[in-house]
Structure formats: C-alpha cells, structure tokens
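Written below as structure tokens is the structure these notes are about.
Missing here: one protein chain of the complex. Every other protein chain is in place.
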Amino acid sequence: MQTVMISPAELDALIEKWQTYYAVYVPALAKPAAATTDWAPGWRRFVEGEPLILPVGPTPASVKTFYFPQPETLLSFSLEENHPDKGAMREPVKSQGMQVVLGVRPCDAASVLLNQLPFIEDPLYMANCQRTALVGFTCTSRLSTCFCTEMGGSPLHSAGLDLALSSLEDGFILEVLSEKGEILVAGCNLVPASASDMAGLTARRQGAAPGDSVQLQLLRSCALNRLYEAPMWQALGEACINCGACTFICPTCFCFDIQDEVVQGQGRRIRYWDSCMFPLYSQHTSGHNPRGKKLQRTRNRFLHKLKYFPDRFGPFSCVGCGRCIGDCPVNIDIREVLSDLVRCTELE
Amino acid sequence: MSWEPGIVVFCCNASCCAGESHASGVSFPSPPTVRIVRVPCASLVSEYMIMSALRSGADGILVVGGAAGDCQSARGQEGDRRRFVLLGNLLEFIGIEPGRVHIAWESAWTGEQVMGLVQDLIEKVKALGPARRLVKQLEPLQGEE
Partner (left out) sequence: MATINDKITDAIRAQARKLLETGEVAALIGYAAGSLPMTVKPLVVRRPEECDRLVWNTFCVLNLATYLPEVLSSVEIPRDLRDPKPEEPQAKVAILATGCWSRNIVVQIQEKRVARERVVVVGVGSRGMVSRAKVKALFPGQEILTVEEGDHDLVVQGLDFTETINRWSVVRDNCQTCAHPDPVLVDIRIGEPVSERKNPHPYKQVELIEQRSVDERWAWFTAEFATCIRCYACRNVCPLCYCPTCFVDDAKPQWLGKSLDAVDTGLFHILRAHHCAGRCTDCGACESVCPMGINMRMLTKKLNKDVLELFGIEAGMEPEAPLQLTMYPSASPEFIVTDLAPVPVPSRKPFESAGIPSAEGDTSCKP
C-alpha cells in the first residue's frame, strides 16, 4: 500500500472521475428541498461542481446506512395464483456496483469494523462491506461532544478506511489502505509523500494513540452484576423517554427486526432497524416482556455498549462520536453514564 | 381497457343494510371494483381503516352512517363525526385530493340513495385519476421491469 501527496485540485478531479464510474455519496448538511429517492438519511449523491463541505466532527448521519440499509429486502415472494414465484422465496439480485462514501471521520470508520464482529457471518452485510469504499478525513478539530479518545479511539486514526486523507498546509497526505483504495487511485499519477511529511503524521498520531483508558480498564474488570444493580439507573430510566433517536443515529447500534410486507399479492421480506428502547423489542410471544420497564431498556442500551459487547467481542461498542449526546431529547449524556459507572466500580 | 376506480364503502349495517342488499341485487349493477364493508356501526370505522384503505390503493372511500338520533346504538356517531371531519380536513391539508374520502350521514338510507352516492364518488374519482398519494408501493427489485 502506498502513501502519496494530493493537492485539493487533484482531489476534486479524482472525485469527479469516481463520479463517472461509481455512486458517490457526501454528507447532506441540510434537509433536501423535495422528497427524493436518491438520498440516504443524512447523505446525498455527490453533484459535479459542488464544493465538498465537511462539518467539524462527525458527519450528520453515520455510515451504517450503507452497510445496513433501512430497509433491506431479504427475499421476495408472491401470493398470487399462477405467479411463477407462488410458493417460492427468491433472493433479490443485489447491486454489485461500488459505492464511494466521501467525508467519513475516523470514529465512523472504526464503527464499521466494530459492526463486522457480530455481522461477520451475515452475507448481506458483508456484501455491502465489499461494495462500499470509505474515503475519510482525519480530524483537525473536534466538537465539545467528541470523545473518541475516551473510548479508545483516535481522531487521527485511519483503521476501517480505504483511503485516508490527512490535511497538510497545501494539500493532503493520502494513505491507500486497502485493495478498494488501490482501485480508486489506480491510474493517477501521484507523488509519493516525502519522508518528512510521513514522519510528521506518525508523530502526530503518536500523541493520540488508540487504546483503553484507565476508566475503560476499570469497567472491563468490574463484575457485570455490580454495574447492573447500580443505583444510577433509577434516575436515568426516569428521565429517558424511550424514543429510538440515540439508537438510530448511533453508528454502532445494529439491532434489526424482520417482517413480511405484502402489497396486492406481492411480498417482500425486509430487514429494518429496531431499537432496544421500544417495548416491542424484547416482547415474547407469550406477552411476557423481560424488559418491560423503561429503566430496564435504558440500562440495556448502555450496558450493551459498555459491558455485554466488550465481554463477548473484546472492544467497546461505542466510538465516541457524540451524536447521541447532541440529539438526545432529554440530554442523557453517555459520558456522564460512563463516569457514573466507573464511580460504581470504585465504590465498595 | 378503460380504468375503473376501486372504491371501498364502509356501510353501517343497521341504517344502510337495505342499500347493500339492493346493490348486490339485479336492480343496480354494482361494479366489481366497488367493495362494500359492512360494519355494525359507522363509528366503528376508525381512522386506521380509512388510512389502511388509502394505503392499499383505494381510489375512493365512502363511509355511510345513520343520522343523529336515528342510531341503533343510541349515540354511536358521537365521537366519530368530529373525528371524521377533522381527519378529512387533515388529509386535504397534507395534499390528498378533495373528494377521495367522502363521509355521509343520513337516516334510513335506501339502496338507490347509497348507490347514488357511490356513483357520484366514482364520477368524482374518475376525474381525479388513480390514487397515487399515500399508496404503499413495494421497493422494485433489481432487474425487474
């Protein structure tokens, strides 16, 4: 893999070249003026000639919508007599074309790797991984809600990206990190980055190296029961309104439900996003609901990210993008939950 | 082939029963595109049913109920009339063509009256064209025409 220099003009030319071959998406900073189908929540198709404007901090919506579309058709069927699909479930032919997502931040790139852990055997998710190329920019500034460093990430990290751009005074260092990245820059005559620029980048990265903080290590070693029975959940569950805003804007929330939708005899089996905040999420067929109370559902979300997931898969299931902090209707701040939990581990 | 609008009629069993049986009889050729749903009381017709019919592609919807003071359930329509008036206005507000959803209250409907209402609605809806708004469509599959 190579590391090259690229000027803003060369980058623009490169994006325009991708545009002719692939579906290129950029963050949508404003609501669309009219309803369009060419739009994923928070993202829009790149339009030639428009300048690429990136917000400080994470993009408005996470990249999970490209890997885990809402909804995704799993199978199709028909209820009509005489239809060739009557009594048969057919897998839809999925698009194989590459999609390029432009303007991804390191936190979102890390989330893609995290979500691959539970989805590793899911053919649809992995197929979307195959066809999606992430072109990201490392962060030069951060929002007050950003806390990737507290979650073991780094604003300069490039893991999960196919192409990583780090800005220099007069251009970018472009790191090509995967085969998809190679394809994207193939045929471009780019100058390899100078040794001093590469050394500068490495030095900057060393200042913000990823890894577990002391807080996270405490959480890791604490027994689950103690966190589960912490008194803090009472006040938190009381304030939470149990909407799904945090789970839907979260890059690492991946729960789904499956349903059949039938319209005029034709049917689709779809997979759509579900949220552990909704009562129906854990309801049994018998009517019993093991998480029937608000408190239990709120607790589940945080403990899943900060305890169940790391216990099962290793890393914490939160990348510190801070989207949920800004959008929570009742200002539940995951950083406060984290520090309250750590305080719990210390109390005896 | 000319397009015939699909009409859903929610019909109060008590006050419009005569109309319904008349419609299916010989004296009035009820088009096959008209579906009559008999309900025990017109106030049983909820906003869900009306929206569900729209979502399923009904081109016109008609609710026929008995008049005030003439209701077999004493005060059956009480809560309903206000709700229907508001729902109809709201649907127009969000851009559903006026005339698609039609609600009628009268005592002792005769078959001719009900079918007259249906005919009026068919004419109105024909002028509007097929329903497109709030009609659920499945996502087209890749490679499908």
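Per-chain numbering from 1; labels A and B assigned in written order.
Please note the rule applied: a contact is a pair of C-beta atoms (placed from the backbone, for glycine too) under 8 Å apart; a residue touches a chain by one contact, two chains touch by 3 or more.
Predicted model, so just to flag it, every value in this text is computed and none were measured.
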Which residue of B:40, B:98 or B:130 touches the chain not shown here: B:98
Contact partner of the left-out chain, one of A:120, A:223 or A:241: A:241
Missing-chain contacts mapped onto subunit B: 47-48, 51-52, 55, 67-69, 75, 77-79, 81-98, 101-106, 117, 133-137
Those residues of subunit A which, in the complete complex, touch the missing chain: 31-36, 39, 41, 53, 55-57, 70-71, 143-145, 235, 238-239, 241-245, 247-249, 257, 259, 261, 270, 272, 275, 278-280, 294, 325-327, 329-333, 335-336
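To be clear about the criterion, only the chains that are shown with their structure count from here on.
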Distance between the centres, which are taken as Cα means, of subunit B and subunit A, whole angstrom: 45
Touch list for subunit B against partner subunit A, complex: 56-57, 136-139, 141-143
Residue numbers on subunit A that touch subunit B, as the complex places them: 71, 73, 76, 92-95, 261, 263-264, 266-268
